[in-house]
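Removed from the display is one protein chain of the complex; every other protein chain stays in position.
Note that the chains take the letters A and B in the order they are written out, and that residue 1 is the start of every chain.
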Amino acid sequence: MEFILIIVSAIFVNNIVLAQFLGVCPFMGVSNKLSTATGMSGAVCFVITLATVVTYLINQYFLEPLGLRFLQTIAFILVIAALVQIVEIVLKKISQSLYQALGIFLPLITTNCAVLGVAINVVTKEFTFGGAPHVLNLGEATVYALATSLGYGLAMILFAGLREQMSRNNVPEAFKGLPIAFITVGIMAMAFLGFSGIV
Amino acid sequence: MAAKSNLKNMVLSLTLVCLVCSALLGGVYALTAEPIRQAEEAKVAASIARVLPPFEAQPQLESVLVDDEAYSYYRVPGAGYAVLSTVVGFGGPLSLMVGIDENGIVVNTVVLSHSETPGLGAKCTTDELFIDQFQGWNPAEKKLSVIKDGGDVDAITASTITSRAYAKAIDNAVKVYSKLTENE
Partner (left out) sequence: MSKFGLITKGLLKENPTFVLVLGMCPTLATTTSAMNGLEMGLATMFVLILSNIVISLIAPVVPDKVHIPVYIVVIATFVTLLQLLMQAYTPDVYETLGLFIPLIVVNCIVLGRAEAFASKNSVGDSALDGIGIGIGFTLTLTVIGMVREILGSGSIFGWKFIPGDGILAFVMAPGAFLVLGYLMVLFNKLAKR
């Protein structure tokens, strides 16, 4: 039951892009084509979930017991960088076409604030799922990371659809490209605000 | 330009950088540990000063179990107890410090952290009418729930859920006080 709360909250109520402002750069960069957006969502989903689990374990069994909490930032980002490298190598072997399509965006997942953001949030913030506010355990953290990245994918795919549509319409010169994109996201964010308070 | 990318150089440079950086950080961490501790203590002291009458004794941090939940509180001899109470608000955890004097009267409350909606629930930190009603609140005479729920708490307009949570937080703190003084 509690997991449903986590999922609804992470995808709709506190959407990682539309409410928490994490992962905006690649969000704007990849969303002009629906196919790239879908591919990117998948890659990000995988990286966020895996990275969260690994950093959580490293934090719990290594950093905290040794009183090395101040090394969190460095340790986490290095783990993420390593994971992205691995994903790149694996993807090159499994699907050359997707690898080509994602191009420069794949290594850029390392600097995607969403990945580091979720990893840090999970070990520092108190959440209110199912009872008193508490720091998530590993199971909750994994579901949270998975759901968060699904929310990211959802937002990106919705947005890509909108942008493809907009590119066929008459946008005033000064608004073309990023400005109208940002305004559109703003309206999307307003729509998602309607979900607040559900969980 | 850059050095050759053979294995020895790569491992060497990465290891060296990590070592130097860790040493630097370890040093700064040691240097800042004391100021950080002091900054945190100052913050706690400021909060306690807001919720309890003026005191001179040193607040003692202790913990107690009420209904299987652990609550932290500061015992201030001569002034009362400053209880840390966290509940589920509208947008996330709502953390209060509740000051209860030695007669069981709520002296004052202060919000430590919240995720409430700006302009609505967030008013719990700025709305004087709402906050002031809890000053000098006697839980034996007045019920700590919103009027809508049959209590005596005047809720913030259009922010019933936040107000309910706020009242609940204070109610929990009162329960802690009762538990602490039940043997006296």
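Rule of thumb we're sticking to: contacts are C-beta pairs under 8 Å (C-beta built on N, C-alpha and C of every residue); 3 or more make two chains touch, one makes a residue touch a chain.
Note that the structure is predicted; figures quoted are calculated from it, not measured.
Student: Tell me which of A:Ala51, A:Leu106 or A:Ile120 is the one touching the absent chain.
Tutor: A:Ile120
Student: Mind listing the chain A residues that contact the chain we can't see here?
Tutor: Touching the missing chain: residues 18-25, 28, 70-74, 77-78, 81, 107, 110-113, 115-117, 120-121, 174-175, 178-183, 185-187, 189-190, 192-193.
Student: Please output the residues of chain B touching the missing chain, sorted low to high.
Tutor: The missing chain touches chain B at positions 1-6, 9-10, 13-14, 17-18, 21, 24-25, 28-29, 32, 35-36, 39-40, 43, 118-119.
As a working rule, only the chains that are shown with their structure count from here on.
Student: With chain centres defined as C-alpha means, what is the inter-centre distance between chain A and chain B in Å?
Tutor: Here the centre of chain B sits 30 Å away from the centre of chain A.
Student: Under the definition above, what is the set of chain A residues touching chain B in their complex?
Tutor: So the residues of chain A in touch with chain B come to 70-71, 74, 126-128, 131-133, 196-197.
Student: Show which residues of chain B lie in contact with chain A when the two form their complex.
Tutor: 21-22, 25, 29, 69, 86-93, 95, 117, 161
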